[in-house]
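Here the complex is missing one protein chain, while the rest keep their positions.
Chain lettering (A, B and C) follows the sequence in which the chains are written, and residue indices restart at 1 in each chain.
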């Protein structure tokens, strides 16, 4: 079986496992107060060229989104997001559980258009009934998006500009940021993200770690007593070292970017091979997620040897499915898959 | 100034004020345990032809919606509603504050289409990721809707049928139910509502009371310890008599329906007069809310002598505005308004 | 039956009923934007000698407590209260429902001792684990307390001083404030309350109104967008006039204080009479609540003609019960009760 179903089917990158083993018996203080957390933060600040960044390590992605959103918003505020955004659809109502509404805006290829956000905010501000409505208090985007698409630097600048005009923070969910930054043709760098966003996270779980997301507050805007807020949400890890050592390793010798690059190379290899066999893509993705339209018969045959994800029904006879590569994808597996894949008819 | 801006600009219907005065010095137990609450419940059960109905009186509409939804749903469930539903837009996130997502479906004239609800539920049940999503746990409709439109009996039956198939309750928000039941041409009666819905409320605030909504559980489905739940939400009225006396009066000698009929007569008078002057309506409403398209110049002039509500911009030169009648609308005011209204050009 | 079971067994004071009737057909804007709310606020500001006071009218007491506490606290803060405080015991967990812990301190006659509060805050601040604990973010007291006792001005000053040192607000729940202010021997005035507390409420429900509590922010500290917060909690009254007219009447010609004085006179009459018959009191209360120790046999006999509240078991043969007077208590009822009451043996 060749697995392309997600970018979290393996454990951790071997360099991470090695460091965890090496440091295992060191006696360290808990709750993120250890030297590896400190070192990892310093390296991330440096990689972001954002010396004032305040950083906190959390375990998972939905956890990160709910804590960031809940701690940054006033009680009467909601978060603006694409209707296909992870917070809108696939977090089991975790944001609403904290009391906040997700204010959906129709997506374009998984992205929020800056002009659509501006229109939404303008209409809210002009509405005579706005005191009876949820106040938009933050804009949430993901980069790459759930569709594997990327914002351009120009788009991020425009979103950032809208947010600053309306004085609400821009939050970038970077669960797969490493893959986004490594794409051919992207003009968005880590320092760009740090400059244009008020908060963002650097995902570890899907980019080589066993678990872990680094939350970065770029504008001296970490909520007061954030550790207590994290604890209150049941998200404070006793052995914070587990996150510290992992992120310290990811930001040593550019491991985070190297992981991204490998996955993108594999995804491009896959993409070219699939295209050469005559298949079409649901949309053009530069990242590690490729959404391909297969005939249903082909899909069923393929599923016997390859795992991938159902995406959506295209028509009676065709289905879109997602292939994901990762730091752990082997070139031989991609080539074997391309051999198995029949030419499209 | 002639006020058509809402159906709650006056105090209470005079018969209610009279009963409140007459009973004022009686010593009665608190928290809804008084004889007027008991009597009101009995009269409502009878009017609904639903002898098993369990009834609780609450103060306001948003309060009613949030308590019904929060107490009926499991923590991981959300409520399906039209994207224009009151719970979706104009309750300041009160539903989300209780931890539950409002799952929006595009409306058609303010209404939820039964087939759209069915499709939504089907897609959810077929989604391989549904365990990571909010479970639809209730369907919310309002009757009349925010647009002043009404469901037919056939539509209510179809919605009820879908809900029963998927074993989730149907909740009808009847904040303006009295006006809906009194409309010409409607085939929906109070016993129909009680039969087809699992929970509904009979609005008092907008139909002649100082305040008050009667929540009716029709299927022996009132949540256990509902009084405690109400108290926990800060919604238990110490002097429950205030609600008991009012609803007892509303359901004595058909006052609730008489109030509805008067408002509808006034609305029809208004509607015919406006149409005769050559204006168009945003949509055809049989209820006490009429949404009319005015030229902006006419609108501005009219606003000097008449109050109404902004609804939406139609084009550069035209605006849709809402006129609402009520139990307190005087025929002379309607006629005076029609005199003031210039013929459309 | 003579009712002493609570101070909310009747409807509203006749002057209030009269004003509600007189203003009933006036057309007024909703949500508290009417002239009666404005006038009532002005009169309250004047009675408090607090021209900058920001005032909002809510319907009920638990509702007031939960909204004030939830809107003033940070998410990680709790409210310090006596272990017998209303918020600690008899609000069905309404405070916790908003996500905030009530931090209990042992009471002394229903009161919080300033030194106990100071010690609690000192210990918290000195605790090395405080980041893993709930931060004390407010001090809640009631005046009169649940036991019918009163703070002295000196005690209020000391509590206020502690709160200012620790920079947390002092909130006084005045559900029965009118009775407290009217007591013989009290040196606490309404302007004192306004000066020493950061927020307080003036209770209407138990002091002559059908419903209603006035929330008063004395230090330009009303949370931003408070109306939206109120709406979000389901507590915004559409016909705000109902509260405006009532409080406007209560603060016209000193009605609020006149109501208080009458109840206190009745309570003193009751207290003297009961004492003369040889009974003991659980504690010495100057307010409209008198807690008396009765032999169980006497209690059972009395209960046939008089209603009162169980308070607690004193020993095998004696029970403490509460008698409450109100604005509506008639002198003839008190005298009749004293005739019925047998001499203690």
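Criterion: a contact is a pair of C-beta atoms (placed from the backbone, for glycine too) under 8 Å apart; a residue touches a chain by one contact, two chains touch by 3 or more.
The structure displayed is predicted, hence computed values, not measured ones.
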{"item": "Candidate in contact with the missing chain, chosen from A:242, A:282 or A:334", "value": "A:242"}
{"item": "Touching the absent chain when the full complex is considered, from C:32, C:78, C:114 or C:240", "value": "C:78"}
{"item": "Selected residue (touches chain absent from view) among A:102, A:133, A:150 or A:210", "value": "A:210"}
{"item": "Touching residue (missing chain; options C:93, C:191, C:278 or C:342)", "value": "C:93"}
{"item": "Residues from chain A at the interface with the omitted partner, ascending", "value": "1, 3, 5-6, 8-12, 14, 17, 20-21, 23-30, 59-67, 91-94, 97, 205-206, 210-211, 228-229, 231-239, 241-242, 328"}
{"item": "Missing-partner contacts on chain B, residue numbers", "value": "70-71, 74-76, 99, 131-133, 135, 224-225, 227-229, 231-232, 236"}
{"item": "Residue numbers in chain C that touch the chain omitted from display", "value": "75-76, 78, 89-93, 96-102, 104, 128-129, 131-134, 310"}
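By our rule, only the chains that are shown with their structure count from here on.
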{"item": "Chain A on chain C, rotation in degrees - Cα superposition, rounded to nearest 5", "value": "180"}
{"item": "Chain occupying the most central position, where position means C-alpha average", "value": "B"}
{"item": "Centroid-based (C-alpha) most distant chain relative to chain B", "value": "A"}
{"item": "Self-contact between copies chain A and chain B, residue sets same or different by half", "value": "same"}
{"item": "Whole-Å gap between the CA centroids of chain B and chain C", "value": "34"}
{"item": "Chain centre separation (chain A, chain C; CA means) in Å", "value": "51"}
{"item": "Inter-chain centre distance, chain A versus chain B - centres from mean C-alpha coordinates, in Å", "value": "42"}
{"item": "Residues within chain B bordering two or more other chains", "value": "91-93, 97"}
